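A single protein chain has been omitted from the complex, and every remaining protein chain is retained in its original position.
To keep things simple, chains are lettered A and B as they appear, and every chain counts its residues starting from 1.
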């Protein structure tokens, strides 16, 4: 027999990081994604604590201070740091309350499209010959129209307002979730672990929610972040067109609708709400990108 | 290839009917009295009301109304605009070239710049240029384009006075509409300086409209190129001692263009949606502005069939892109 002697050489220490830590360290390295996350936290804070944070009531009109410039410009005052609009309302307060609205619309529309979307996608994937094709045809028809136009059509029919805006955007986002879920389900159904589960006697419901769905979460999460940012953009677009949230509610897009007339006189009325939209959507997209890069193992090694 | 095309054509038909069902249903869902909705008038006296119901077929069961609708469509009767009393079809064909021209210009800008930026970014991966392209394109598709338009107007039109604020051409010029495409018509007309003026008017809206597709195309091209450059056959090409540019453009780009083509097609939809917003800001007389105004004015025949027409357009374009994709991909091209 061979003599195995203990070696004086140092025992190699294997350090295998846990998946969560790997994800976080990959995510953390992405400065942009981190910045996006921080900004998003800021937005959520604004949304949650708007009444406390905003210096004034967003609908309160200060007749003596119509179209005041921001504080750092000539004619501005420290009373209204970001100036006032054409009806004398404080821009800062309106922007803060606008954050609350945008986040609400984003969250609500995502929730109301994600859940039915996953359900429909699961159904379509698990029933590829009967329910499946019917559901997918329906989704294809919905996708035939560009999302904004479909949202415009829905809001045109149902009338403007906050609830209808959320409803319209939710409907418009639905097809992508259905498609995504169905595609993921079809991929997973072919895998060996599903066959193994079936052999072990797992019923369809258990298969659906316990075996298959958790493995489809990554692309769904990424799509959800994307939908969130498009929801904010679409809601703003609808507001701008006069079809969404109605004034005096301080939705950022609605604020821009009336701002058109003041391009020459009051740049802040035009720039600030749009900037708010841009920064928020940017932050969410950066976050989503970082999420995608950290969750997708293929991209990880191509550093 | 034939079966591929046949399948796609086969999908067209049910999708088309689905759309008509959708638009039909949408209009029926509008709250209020159907006669008032369809005729745009209020307080119609009972006799006229009954006559209108008869004439519009509104007392028939729904499915028969649907058949009437389809029947009318088949004969080319898309109804009449309540505001202008002109046929919806006529209004559409008059206004469509303006949108088409704008979309075309935007697509050219987005396509060429996007492809170029994407390829160079992929080649210089990790460089400042790459980060710059990615950053700019990220901002590009995070941007609310109606705001972007306003900012550009504020800057270039009002601030610098370089471009006009709205419209397709200065009212001074009298350009007879031959094709409906202002750039062509101005060249055909004898007005001096009309062409340049038309171009002047088109720059800002085209840039605004091109912004999102540009961003998406650049990103997509970059990632497609990066993926293709990792493929085994690119390694083989380099092992053959071919020059780097040949490896990238002949072997790499040719295959990267295939997924980019699908993105191109998807952007048509974005362009149409964007057109709605852009035309509103720049008072560009196209179908986007037409639809929005009709919605605001409750001009329901226009809304119903205008949306139908736009949807059909998008479906047709997607169909064409699908076929082109099949042609470009040798695996599909050679299928039975």
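Assume a residue touches a chain if its C-beta (ideal position, glycine included) is under 8 Å from a C-beta of that chain, and two chains touch if they have at least 3 such contacts.
One rule holds for everything that comes next: contacts and distances are computed from a predicted model.
Enquirer: Of the options "NAD(P)/FAD-dependent oxidoreductase", "Stage V sporulation protein AD", "ABC-type dipeptide transporter" or "Dihydropteroate synthase", which is the UniProt protein name for the chain that has been left out of view?
Expert: The record for the missing subunit names the protein "ABC-type dipeptide transporter".
Enquirer: Just one of B:23, B:99, B:163 or B:255 touches the chain that is missing; which is it?
Expert: The missing chain is touched by B:255.
Enquirer: Touch as defined at the start, partner being the missing chain; which of B:242, B:263 or B:297 qualifies?
Expert: B:242
Enquirer: Who touches the missing chain here, B:67, B:162 or B:233?
Expert: Only one of B:67, B:162 or B:233 touches the chain omitted from view, namely B:233.
Enquirer: Just checking the interface: what residues of chain B touch the absent partner chain?
Expert: Given the touch definition above, chain B has residues 231-233, 235-244, 251, 254-255, 330-331, 334 touching the missing chain.
The rule is simple: only the chains that are shown with their structure count from here on.
Enquirer: Based only on mean CA positions, could you tell me how far chain A sits from chain B in angstrom?
Expert: About 24 Å separates the centre of chain A from that of chain B.
Enquirer: Going by the contact rule set out above, which residues of chain B touch chain A in the complex?
Expert: Touching chain A from chain B are residues 11, 14-15, 18-19, 22, 26-27, 29-31, 138-139, 141-144, 146-148, 150-151, 153-154, 158, 226, 230, 269-270, 272-274, 276-277, 280-281, 291-292, 295-296, 303, 307, 310-311, 314-315, 318.
Enquirer: Which stretch or stretches of chain A touch chain B in the complex?
Expert: Against chain B, the touching part of chain A is residues 137-138, 140-141, 144-149, 152-154, 156-159, 229, 233, 236-237, 240-243, 253, 256, 259-260, 263-264, 267, 270-271, 273-274, 277-278, 281-282, 285-286, 289, 302.
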